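FYI, not all chains are in this one, though none of them got moved.
Labels A, B and C are assigned to the chains in the order they are written; within every chain, residues are numbered from 1.
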Amino acid sequence: MQDFAQSFLLAGGLILEADPALVEIVLLSLQVTLSALLASALIGLPLGALLAVTRFPGRRALVVLTNALMGLPPVVVGLLVYMMLSNAGPLGVLRLLYTPTAMVIAQTILITPILIALTRQVINDLDQEYAETFRSLGVPAPTAIAALLWDGRFSLVTVLLAGFGRAVAEVGAVMIVGGNINHVTRVMTTAIALETSRGDLALALALGLILLTLALAVNALTSLINAPARMSGNVRRA
Amino acid sequence: ADQFIVVQSTTSTQNSGLLDVILPEFTKKSGIEVRVVAVGTGQAIKNAANGDGDVLLVHAKPAEEKFVADGEGVKRFDVMYNDFVVVGPASDPAGIKGMTDAKAALAKIAEAGSPFASRGDDSGTHKKEQALWKLAGVDVKAAKDWYRETGSGMGATLNVAAGMDAYTLTDRATWLAFQNRGSLEIVTQGDDILFNQYGVILVNPAKHPNVKAEAGQAFIDWLIGAEGQSAIAAYKINGEQLFFPNATATN
Amino acid sequence: MSDVLETPASVTARSLRRSGRSPMPLRVEGLTLTLEGTLVLNDIDLALADDGVTAILGPNGAGKSLLLRCLHGLVTPTRGTILWHHEGRDHAPDLAIRKAQALVAQKPVLLRRSVLANLKFVAGLRRPRPSTDDLMQALREVRLEHLARQNARTLSGGEQQRLALARALLHDPRVLLLDEPSANLDPASTLLIETAIRAARAAGTKVLLITHDMAQARRLADDVVFLHKGRIVEHTSAAAFFDRPSSAEAEAYVKGDILL
């Protein structure tokens, strides 16, 4: 119990004094995660919508696969990317290992299936409504997908936030491909893991609280940006 | 097994595979199951201090002694030792291959500015490394790019070193059991200063009433006794012995 | 403050522009549709000329909407063939057929966007792409120009139906499929739609019209397909149908008796 109180005080103190080392780590966390989220969104939203909209042999299997890939363990993703990027690996020449770019790649791989699977579900629900009209109008698939993503954008925000949450909280993958190198690839989660293994649980928890504050800030921001738009785009009458 | 104890230990004992081999022997004899929680040294000590374990088995002598002095542990016993080695890429950019003087080797690494992966996690290994830098007269705090703190365990740090062709300091046991070596090989070893002592402590039942003192003590007795010591000595990888028993109180 | 305004002359004008397009007659044979074990369309044979207004009549649940959706290619029949003659050859109701037709569904689905954006979306599918002015003109024709910026989902029932009609006409269809298009319309809008239907017919557009409004069917239809329990009971000229229906079912239906 004493530990908890101590952690809260520590977290408050760290935030207040805006410790430059901490700021560096926080900014890198945000940069890596938001980059990965952007990349995943560009891939996952259209693919998810495509899976929702089209019917082809093997589609069911693909849906099951993406659903299953939501259970991709971060450590495994980390290992895969490590093997690709390591000097002995096929992409070793790029010398990306232990750089933030490698972390972005790993997180992108990690959360893209989540975005695909959840987008598919959201867009599928909307498509139940639109499909026949689109078919009647002869809307080509890319146009239909764009329209569904646009009209479903308010629901998709939650999907993106789920992806953000998974990426920002993730430690296994970025630890392996980033190496948790101080000043280079140390992010919030790897810092937390480090403090934990040092046995400084209070500091680890304090860092965790700061990470949560960060997530809270991002979510609140999204909610603020979203609110006026959602109101005027309200689907329900009155 | 009808009874079990929890041993808080470090990853080196687990990663090397030692415990997997010797613990079943103890269990078979005593009927006591040994549950090992292998974490960072700091975390292991903290966990033990919380009473979340019956026995502490680590390799950070000053911290262990403080643990006993604080009344968290009953008594510390030497169990075994192995040694630290400096590993590095076969290309050996710092030119230290074959050196036996650890601090001189580190000084050359610093001089050449060759990448060095430090655990940076206040573990026993990290503390040993810091001491060596100090002896070598190198201020790693001021170091540029070449000195990389990974902030992770031995295995993870070895993975990093292999991935970026860096030197690093590791305990021999973890190294021998480690498989993702890439181009790494041992470049410096054999210095007395690289000695790595493991100790075992019973968590203080007076302070933590839940501690299974009897079973825990039985394990310690076995470990530092003849059977345990010979089991440790018998453990080999590729014919190489990883740990050298050196318990003094053979009762 | 009441006023009689603009019979949809421009609708007529636009429709007239379209004369001279290739005819698109329909032939249906043995069309059968079973949904979840229920036989909802039962061995339908039907041949329709490529012009005029065909009214599809029948009690609730007779299968009118499903028949229309089959013809338009939205529902795949369990058995049977549907062949539209189009540009020199017979087509099953494929993409080319759907693009040459326009459907106003019984419950039109509008996009979650503004009224104008709904039309813009459809305009984006056409070449040449209608200008915003064209779209505003189309809205004027269904008297929705004052609601152009309103969210289409908040339109009143009748307004939604009129927007759906505007959307369909924008497609400049060769065949117009209308599923109870005036069900929620006020008398004036009903007239407006009927005028639009007449104009389309005059311009050579084939119209298939489902309605429960017998007076409307009488006013507009050239021939009548009477459906009951998934079967075509009668298919005759409108005059014949309303004066002396040959089947007991049709007679009862026209009289407003309950059909079981």
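Before moving on, here are some points about what is shown:
The rule is short, and it goes like this: a residue touches a chain if its C-beta (ideal position, glycine included) is under 8 Å from a C-beta of that chain, and two chains touch if they have at least 3 such contacts.
From a predicted model like this one, the values you see are computed outputs, not experimental measurements.
The formula for the complete complex in this structure file, using the labels of the chains on display, is A x2, B x1, C x2.
One rule holds in what follows: only the chains that are shown with their structure count from here on.
Looking at chain A and chain B, no chain is in contact with each of them.
Comparing per-chain C-alpha centres with the mean over every protein C-alpha atom, the closest match is chain A. The chain with its Cα centroid farthest from the Cα centroid of chain C is B. This structure's chain pair with the greatest number of C-beta contacts is A-B. Between chain A and chain B the centroid-to-centroid distance comes to 36 Å (mean Cα coordinates, whole Å).
Chain centres here are Cα means. That of chain A falls 47 Å from that of chain C. For chain C, the set of residues that touch two or more other chains is empty. Those residues of chain A whose C-beta lies close enough to touch chain C in the complex are 129-130, 132-133, 135-139, 143, 147, 151, 232-238. Against chain B, the residues of chain A that register as touching in their complex are 82, 86-88, 97-98, 175-176, 179-182, 184, 186, 190-191, 193-194, 196-201. Chain B meets chain A in the complex at residues 39-47, 117, 120-123, 148-153, 156, 159-160, 162-165, 182.
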